[in-house]
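Below is one structure; the comments refer to it alone.
Just one protein chain is left out here, and the rest sit where they should.
Naming follows writing order (A and B), and every chain is counted from residue 1.
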Amino acid sequence: MPDGRGAPDAEGARMYALVEELYPICRSITGDGVRDTLARIERQLPAPLVRTEVPTDTPVLDWTVPNEWNIRDAFIADASGKRVVDFRESNLHVVNYSVPVKQRMTLAALRPHLHALPDHPDWIPYRTTYYAETWGFCLRQRQLDALPDGEYDVCIDATLAPGNLSYGELVLPGDAPDEVLLSTHVCHPSLCNDNLSAIAVATALARELAARPRRRWSYRFIFAPGTIGAITWLAQHRDVAPRVRAGMTLVCLGSDHPFTYKRTLAGGAEIDRAAAVVLRDRGAGDHLIDFFPYGYDERQYNSPGFRMPVGSLMRGRHGMFPEYHTSADDLGFISADRLADSLAVVRGIVDVLEANRTYKNLAPDGEPQLGKRGLYRATGGTNIPDFNLAMLWVLTLSDGAHSLLAIAERSALPFTSIAAAAARLHEASLLAEV
Amino acid sequence: MPDGRGAPDAEGARMYALVEELYPICRSITGDGVRDTLARIERQLPAPLVRTEVPTDTPVLDWTVPNEWNIRDAFIADASGKRVVDFRESNLHVVNYSVPVKQRMTLAALRPHLHALPDHPDWIPYRTTYYAETWGFCLRQRQLDALPDGEYDVCIDATLAPGNLSYGELVLPGDAPDEVLLSTHVCHPSLCNDNLSAIAVATALARELAARPRRRWSYRFIFAPGTIGAITWLAQHRDVAPRVRAGMTLVCLGSDHPFTYKRTLAGGAEIDRAAAVVLRDRGAGDHLIDFFPYGYDERQYNSPGFRMPVGSLMRGRHGMFPEYHTSADDLGFISADRLADSLAVVRGIVDVLEANRTYKNLAPDGEPQLGKRGLYRATGGTNIPDFNLAMLWVLTLSDGAHSLLAIAERSALPFTSIAAAAARLHEASLLAEV
Partner (left out) sequence: MPDGRGAPDAEGARMYALVEELYPICRSITGDGVRDTLARIERQLPAPLVRTEVPTDTPVLDWTVPNEWNIRDAFIADASGKRVVDFRESNLHVVNYSVPVKQRMTLAALRPHLHALPDHPDWIPYRTTYYAETWGFCLRQRQLDALPDGEYDVCIDATLAPGNLSYGELVLPGDAPDEVLLSTHVCHPSLCNDNLSAIAVATALARELAARPRRRWSYRFIFAPGTIGAITWLAQHRDVAPRVRAGMTLVCLGSDHPFTYKRTLAGGAEIDRAAAVVLRDRGAGDHLIDFFPYGYDERQYNSPGFRMPVGSLMRGRHGMFPEYHTSADDLGFISADRLADSLAVVRGIVDVLEANRTYKNLAPDGEPQLGKRGLYRATGGTNIPDFNLAMLWVLTLSDGAHSLLAIAERSALPFTSIAAAAARLHEASLLAEV
């Protein structure tokens, strides 16, 4: 398969397998978990992932790179030495970026450091403390309720010390230097939908695009920790930003929810229109929402200093499904089918960007006689086939001012039909690209 | 009646009578049927119809004028010599533009040349083969089902040979050289709604406008075969196209359906706004639809090389009523009342174009005192009469930037009220035209 696209089932299974492989790793915004994750992503790709290590205290835009965090073990043990909360069971048990602690304390003293979800007593919450030097444990409400008063040994065997922040990039050059940016956050520990699903989709798409013999645009895949990673990337790529003609953050792409595409700040960008048409053509009741300055790294890309046309594609929306940021976002919460589905939508959007050209009708006076070119049915009846209608729309609007995307929007015909009709008319010398 | 407008009942009856007169004629995109039709239209007009004959093989835009088609007789006869399908019964029985044939053949061999409508077994379909040299017959499904196997004599006594394409035009000059174009296709054989109805409406309107002592705009009526006729006209009138400030194709105006006005490609043209206001003021739930590049000759007029502001007014929409392009589109499918109704709407649109001027309020500071000019009720109560409100709207928006049409749109008052109010204010020297 020259375009690198495997059978949908096989692709779904391969993406799911990558999620399974990455699931146990304890990731954070820095540390070996991220490095390990990037290494495993790279093994899926035909080309090396460019990995960048940025030292602690490096100023990046308004921020500075924080200390690197690594954790080996953590637990709360009761008087008998039995671990009642154990990092080895789930890395969500430790508040991410906790400072080291080794201490005996009463339950009363410990309690302010414990986080649980009363409404979901069997789920472990996911909490972070990146920018406040403290520590904590997350546990099931049932576990918390079962803890008898008394003394506990608390241990977080972690280091929070100068080191580096790590991120990875893959650039696939195209005919034009203009870039399409696809960005995923790689900082979440054992959470499948958020964001191993999107990591897997991005990896599969990168593999597929790398295998294409030719790309119109250049593609840049960024695998970086959320917020600080994107900020660091922006600080180091001020030259790239103006070349980005379209982009998306990819998030939460493995669950059963319908798709939600979140527009760029400006709205009406080519990526917004491409995503809208692909979801419209899919006909499955997906959602389009306006930009708001909360969510994922589209916030950074759209900030006043950059204003890059970067939207966001997701299925479940952060904070809007109960499993979000809990242990219930596990391997059973996502599926190979949904990953394959998500890959198809992202590919569909990319394919619109690749095919969206603007033409001039070379026989603009009246309708050209399609029949003499073998492009029209011979016997007049009452209906017109969709492909003929697509050709008529392309001829009518191809005045140099309407892209194929604009024609698909106005005609309400699938973009793929419009693009196929344009290809046929171009072949028949009825169109010239402007 | 100086404006040429007869009593509505009489006008409806006269239009219906013209349809009756034209119904039996076998029309096509060329040939004597078209010539005969144009001659009969001309008899209804106070001025000669300019008739143009364009020789076969003349290049017209991307097309060439085809051979002329004339038919004298056609039939399928069984072994006993009995005509089982007979052109003399209905000219729809022959596929329009069939090449001559005279042959004995089995039903099996004949069958690929036979067209029927299984869903409407008592209707004869209308089919054409303008640009493929073949032949065929259309018949009722019941007729087809009743044909026993065996041999048949097939005869189409037609000529398809070099000749001419014919169309007619009437230009009624006005104060300004800018033209309003009203175009109808005259190529359909015995079909009443499509398009004898619109031919009759156009003829009646032409008669009426010709009788007016004065016209603001020039009016051009085109009676031409569909597609190739409009293309031929465009090829021969490149100088006229830029002078067309508004236009409509008139189609299917005799049936009971609500009106549908199809906008120009650009949309928002004066003709679009005039039609929208007239249908709005009519208050009968009529429809406005966007342009699409299928339908009637608005396709040609709106093509990239011309982009003329030509919309389309219809009642039943082509392909959207079952009788479309079948023998059921007969004299019983239309009525004099609906024709009269259609004439009223077309006239209403024309009258908006005639009356749509832009004024400047000559007492722009505050509201002028209407009372001292006898334009306002004397005793203040709780309500304001509509005519007073229309005057206030005209005074408020007449700043040189709002036409009467814009005022009618914004005020939601009938255009006729706005125009009458403007006339009254103009008389009172409160308005000057800009």
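Keep in mind that, in the parts below, a residue touches a chain if its C-beta (ideal position, glycine included) is under 8 Å from a C-beta of that chain, and two chains touch if they have at least 3 such contacts.
This is a predicted model, so every value here is computed, not measured.
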Next item on the list: Taking the full complex into account, find the residue in A:Leu265, A:Val278 or A:Val346 that is in contact with the omitted chain.
Entry: A:Leu265
Checklist line | Identified contact with the non-displayed chain, of A:Ser303, A:Ser335 or A:Asn388 | finding: A:Ser303
Next item on the list: Kindly state which of the options B:Ala13, B:Leu45 or B:Ala363 is in contact with the chain not pictured.
Entry: B:Ala363
Next item on the list: Since one chain isn't shown, list which residues of subunit B touch it in the complete complex.
Entry: 361, 363-369, 371-372, 376, 378-384, 389, 392-393, 395-396, 398-399, 410-411
Margin query: For review purposes, identify every residue of subunit A that touches the missing chain, sorted by number.
Written below: 61-63, 95, 125, 127-132, 134, 136, 227, 230-231, 234-235, 265, 290, 292-294, 299-300, 302-307, 318-319, 324-325
